[in-house]
Structure formats: structure tokens, C-alpha cells
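A single protein chain has been omitted from the complex, and every remaining protein chain is retained in its original position.
On to chain A.
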Amino acid sequence: MIHSLFLINAAGDIFLEKHWKSVVSRSVCDYFFEAQERASEAENVLPVIPTPHHYLLSVYRHKIFFVAVIQSEVPPLFVIEFLHRVVDTFQDYFGVCSEVMIKDNVVVVYEVLEEMLDNGFPLATESNILKELIKPPTILRTVVNTITGSTNVGDQLPTGQLSVVPWRRTGVKYTNNEAYFDVIEEIDAIIDKSGSTITAEIQGVIDACVKLTGMPDLTLSFMNPRLLDDVSFHPCVRFKRWESERILSFIPPDGNFRLLSYHVSAQNLVAIPVYVKHNISFRDSSSLGRFEITVGPKQTMGKTVEGVIVTSQMPKGVLNMTLTPSQGTHVFDPVTKLLSWDVGKINPQKLPSLKGSMSLQAGTSKPDENPTINLQFKIQQLAISGLKVNRLDMYGEKYKPFKGIKYMTKAGKFQVRT
């Protein structure tokens, strides 16, 4: 299936190549560079590029293009999903996925890639199994290895690969047994000029960090499972139990993993926690424009809105902006025309605002469209959909684990049209 993999950095250098079948010359990437040139921005490069003898499927993450070369028909999502899994694995192994990190750990990278694919077909993609096969590098381990002469490569069989729970490694032991669950919800919304909601939906995930000894069997139940409109599970979740009882029952992988992602659709009314008042005007005659925005809390259930960042892509005609914020700091980049205002916390008594003027290119006509405002924010201790975890129980092991659940609401793709 997947013939070869090329890693290409922002400068257009191929800094790593790996072949699973016979070697494909790196000149095949010329077609990719051509496409890259044609696309104005990196994210506009088409993910599927046909060449006379091969097909190039690529993903772009962390400023690196991961280009897979394939030779014959294959579901494109199969390859794309796999490439994303590769990036996730690197991130998991090295903390960050960057060119420098990959170059520094080239041997581990090679070993991991070797295990992930056999003859182009995915072999071991579960991080629990991979880590059993090849231990991630840490400073401590490097030191220990040099002294004792032991290696990164695990020499025992990855037993998980053979068991009925392939995602969990065996023989897990902890002195403190703990299980933490983070319910994180993101609001995707488009708000129109007048402040009314055009579309809004909630995308939620439950990320878990489970460090439990042995083979614990967990069940997680919700107060209001009906809210969940559409869900997708980690393979460990027993689907039938969910279908019949709306309870999540699972033997968790060891460590961090995404248990569940869900969707609360637009049919259920979504509460919008913030509003933006804006007054952005360009005048035809003068080369000055007015700019004023105010951010305020709307439906926050009494919680504070924090980490507010306002960004906006200004039209090309804007040369510079002279603005004064009532709080926080702001930056305008005259080259990319990107305005960014780091607001911080919203104090409902004293609403943060950003006022000032824009200087426009003389002689050009005013832009037809006002810029869109993108918003980021965070609200701790609140799941905006109202989802609540009822209880978490553990079976199969005797000890009492420490359990914790945290809620958070964030802005996803939150846009205000002006």
C-alpha cells in the first residue's frame, strides 16, 4: 500500500526518507514541489497529487509535509489517517514533532516507522504496543543505556498485540493509582454582523489519563447521556453496552488517550458565552478608518471567561493601525495584516475594549468586506452543553483508585462576521 515516506520541511528540503518496498527515487517529490509552488499557501496544497507512475498523498502538520508515495488504488483516507497517526506517534514519543527532534532521534524514528508498517500495511499503530517494542528516548534512559549497555528496543514480546485488549500493555504497576478525565468542549460558531447566531455546535472530547495497576475494568456513566448526538469511541469502549445502557464500559489503555469524542448538534440550542461589539468603518474619501471592538460575557453560568484572544485578518489596504486597548496587549503585523489582541480575563464590571484608527493606503478604494473576527477563550469548570459525569466505577482490581474529573469549555472555530 504505502510505498515510501518523505518528510519535507518548510524550506523544501527532504530531510528523511523511508521505503517499505523497493526504493522510489526522491525525484518523485518534484511533482510535489510543483504543486507546492502553484498553491499560494502551504495549507492549500492538495492532499492528493497524481504523477505519471505514482500518487502522492500528503498531510501538513507542524510545518512539515509528510508525503506518502503509493502506486496503486487505495482508499485515500486510509493513507491520510495513517500519516496523521505517524505524526501523533512522534509527538507522543518526543513531546514535540519538529524537524530538529526527528533529526536528533533518527534511529528511533526509523525503528518506529519500521514497526508501524510492514510492506506498506499498518502493523502496530497503538502507542502502548509501540512503546513496549521501542522505548521512547528520555535523557535518563540515554544515560542509563550508555552506562549499562542496554538498549531502547524492548526484547519481550508485545503481549498486547496478541491479547483481546491489544491497546493495553500487560504488567502495569503504579504505586499511586489514579484516573483523570477531562471533559473538554469546543464551541464552533459563526455570528453574523448583528450578533445573531448563524450556526453553532459543540464538539466535545473526553481525554483520559489513566494510571492504574493491572487490568482494571472501568465504567463511566453520565447524568444526561441523551445530549450526546453523535459519538465516536476509542476501540476499548464496549459498543453494545453503550447501545443498550448508555454507559461507557472499557478496559483503558495505559496512559493518555482520547476515550470519546462527541457532537452536540445545532438542534439543541447552544449557549454562546461571549459577545463582541464592533464598529469598524472605512471611508471612501479619507485614508483613515475607525476601529473599535468590545468583548463581553453573555451566558457563562457565573464562570469567568479567561484566556481571551481576538485575532482578525485585516484587508490588504490597511497600512497600519493605531490602537489603545483598555487591557491586555495587541500586535498588528503590517506584512501579514494580522491583528492579534491578547485580552486575558474578562471582567464583567469593566469590559475590555480596543479602540483606535487605521491608516489606509492612499488612493485605493475601500475594501468591500469588513474583516472577520476570530475569538479564542476558555472557561474552566464548565461544560457548556451541560453534560455531567454521574459516576466512575472500577471492577476487576481490588485497590481504590484516585479519581478526578475536570470540565472545560473552549472556543473552537468561533467567528464573528462584521
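Just so we're on the same page, a contact is a pair of C-beta atoms (placed from the backbone, for glycine too) under 8 Å apart; a residue touches a chain by one contact, two chains touch by 3 or more; residues count from 1.
Here, contacts and distances are computed from a predicted model.
Asker: As a check of understanding, state which of "Septin-type G domain-containing protein", "Adaptor related protein complex 3 subunit beta 1", "Sperm associated antigen 6" or "Peflin" is the UniProt name of the chain not shown.
Answerer: "Adaptor related protein complex 3 subunit beta 1"
Asker: Just one of A:I80, A:C209, A:I280 or A:I405 touches the chain that is missing; which is it?
Answerer: Counting the whole complex, the residue in contact with the absent chain is A:I80.
Asker: Tell me which stretches of chain A touch the chain missing from the display.
Answerer: Touch with the absent chain occurs at residues 1, 14-19, 21-23, 26, 41, 43-44, 46-48, 50, 55, 58-61, 70-78, 80-84, 106-107, 109-111, 114, 118-119, 121-123, 125, 149, 151-153, 155-158, 161-162, 164, 166, 188, 190, 198-199, 201, 203, 229-235, 238-241, 243, 249, 258, 261, 263, 266, 313, 315-316, 365, 367-369, 372, 374, 413, 415, 417.
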